[in-house]
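In this view, the complex is presented without one of its protein chains, the others remaining in place.
Chains: A and B, in written order; residue numbering restarts at 1 for each.
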Amino acid sequence: MRNKIPPIICFVCGIVFLTQFFVPWDPVENDMMQWATNSMIVVGVFALAIGLASLVRLHGTKISRRAPGWGYSVITLVCVVIIAIIGIVPAKYSPNTPPTTVAKTDIIGNTNLILETSHSLFGYQPTTEITNTILVAGSKVQTGTRSIPLFDWFYNYMLYPLSATTFSLLAFYMMSATYRAVRAKSWEAGLLLVAAIIVLLGQVPIGQIPFVGKYISCGSINGISTFDYLKGLILQYPNTAAKRGIIIGVSLGALATSVKIIFGIEKPYMGGK
Amino acid sequence: MSTVSIVSIVSTVSTLIKQLHLMAKKETWWGRYYRPVIYFIVLLCVLIPMFVEKGLDIQVSKPTKGVYDAVQNIPRKRQETIKSVEQKILLEREKENANEEKITELEEHLARLKVHSNGVFLICFDFDPGTAPELAPMAETALRQAFKNGIIVLGNVGGTAVSAQLAQNIIERVANETRGMYEPKINGKDYLFFGFRPSPMMVYMQMGESIVSTYDTDYAGTDLDEIPIMKGIKNFEEIEMVLELTGYVGMPEVWLNVAKTKFNRDLALGMTSVSAADYFPYVQSKQIVGLLSGLRGAAEYEAISESDGIAVKRMQSQTWAHIFAIALIIIGNIEYFIKKLKK
Partner (left out) sequence: MLEFINEYIFNFEKLNVLVVLFFFGSLILYFIYHARRGKKLFIRRIPGLESVDEALGRATELGKSVLYITGIGYEDNVQTIASMNILGNIAEEVAHYDTDLIVPCMNPIVMTIEQELVKQAYTRAGRPENYKEESVYFLASQQFPYAAAVSGIMVREKPAANFFLGSFAAESMILAETGARTGAIQIAGTAAPSQLPFFIVTCDYTLIGEELFAASAYMSREPLLVGSLKGQDIAKFIIIILLVLGILLVSLEVFLPQFSLGSLFIKFFNV
């Protein structure tokens, strides 16, 4: 019986929500879906607690055994604790005080409103000050101030640059992969190579490179630079056709997987078999 | 060409081929250290052009123009909607068995439409710090174009909570850094940011009924009922256009299902270059009014809006990086063919 209850639940829920898609009655179409979504969010939050416990246990074990790389585990756990505390502490957030509207006729010189940020890294201020200023005849006039909580400071000055840096690694990895792997080993690979070069050249205004640009750009077609035009053709026709083919195949695969799970032919939630 | 230059070109090419021959054997340091060398040259290709102030002339493509034109048309679309609702009220009144409830509903809708006579534009900031270099310029340009035309801007986040702070920073900066193009914009009067709510599909479906009941408060925690801007906005009926900015494949489909299919709003997408290629079919089938594709799309948008943004300047770096990528492909293939010929 224990092994039969989960597939029954899966089947009933699958059929109910399949039916829900077609029923226009508001309590079914919207309220039921809202309830299901809210339940998933609640389960997700509890699962986050489990995930956190798993993380702490993993790194705690590494630290206690002094396994290779245990220093990284210390840093990880310290960061988890600090960010959790800062996030839980109530944030002193006040809406942006709009700068005093200054009529253009009152200003001599530039009327450029700029935001200046000043912060203290290890100072005693728990917040970051952001000041609105106006350039009036070359000198700055303060018009309003607001504070940003420390959590936002961590976001703006730690998470933001770290995420951007990790994403930027893509460019370097792509270049080394390009050199290593984009080779005309077969005619299909050759076709890929040619398409890649056309799209690379079409994506940038190649004609404006000093000295060699006008030789590489090969003129224009219908008023658009040649490679730009060819890139557009490649993206609009063969690329679109291929993507549509993959989307159709993937959708059918998704349909088949869903049918198999609803009817209990595959049970990944029960260990696979 | 002089004899000297021909001889020098021939000798350079033969030296290069000899070096590539050796590289193919991987006897040289290149075989072991090609990665650091490539990474260093990429760094130079990206870094050095950043010091060049002059941007490049960018040709604007049709998908980008579609986005620009759609935003420019928002005030006109609002006026057309107002006229069409007035017409509907007149027709309903002329009927023998006029439906009073329907007339009241239409009159309330008309009153809301007239509050913001230049239209309302919703921007969905679904990007994180990783994708911000490509998508933030698009967001800034769209905001400037809207503020210049007196269009009310609403902002929200559907993907991850991480994007909310980033979006708030961008909106506030653009609202205050006027560059002489418009008066400083006021939060709650000219723009409003709702922040993040999980499960985007449900949130957007609910927005089709009532935005106030979906969000309750704005990002700063102020009750939406107290905010002046919401007097003229109830649901998607009072929003002309939606611009989704994201690097995640899957998010645009949510907007396509809700904003386009269900509520028939104009939908435009701003995506990273990698993801944008997946959405050209929707441009072709006119399900979206336009598509901004990566940094090039952001630069095109800045060029057509005549906005002095950062994307156009960054195209210098991208151009040189692309040239280097092509050079790598050529070198790699020459090396491969030399190896093949040897065998």
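By definition in this document, contacts are C-beta pairs under 8 Å (C-beta built on N, C-alpha and C of every residue); 3 or more make two chains touch, one makes a residue touch a chain.
Every value quoted in this text rests on a predicted model; they were computed, and no experiment measured them.
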I'm checking contacts with the chain that's been left out. Which of A:L55, A:I86, A:I197 or A:I221 qualifies?
A:L55
Which of A:I8, A:I82 or A:A254 sits in contact with the chain that's absent?
A:A254
Return the single residue from B:S61, B:T141, B:N235 or B:S275 that touches the missing chain.
B:S275
Residues from chain B at the interface with the omitted partner, ascending
35, 128, 130-131, 160, 162, 247-249, 261, 272, 274-275, 277-278
Residues of chain A in contact with the chain not shown
21-25, 40, 43-44, 47-52, 54-55, 57-58, 61, 68-69, 72, 162-163, 166-167, 169-170, 173-174, 176-178, 180-182, 242-243, 246-250, 252-261, 263, 265-266, 268-273
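Definition applied: only the chains that are shown with their structure count from here on.
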Of all residues in chain A, which touch chain B in the complex?
30, 33-34, 37, 40-41, 93-96, 98-99, 101, 110-115, 132, 152, 155-156, 159-164, 166-167, 171-172, 174-176, 178-180, 182-185, 193, 196-197, 200-201, 203-206, 208-209, 224-225, 228, 232, 235-236, 239-240, 243-244
Note which residues of chain B are touching chain A in the complex, please.
34-35, 38-39, 42, 46, 56-59, 61, 128-133, 162, 165-166, 169, 172-173, 176-180, 183-184, 186-187, 198-199, 201-202, 205-206, 209, 220-222, 273, 277-278, 280-281, 283-284, 294, 296, 315, 318-319, 321-326, 328-329, 331-333, 336-337
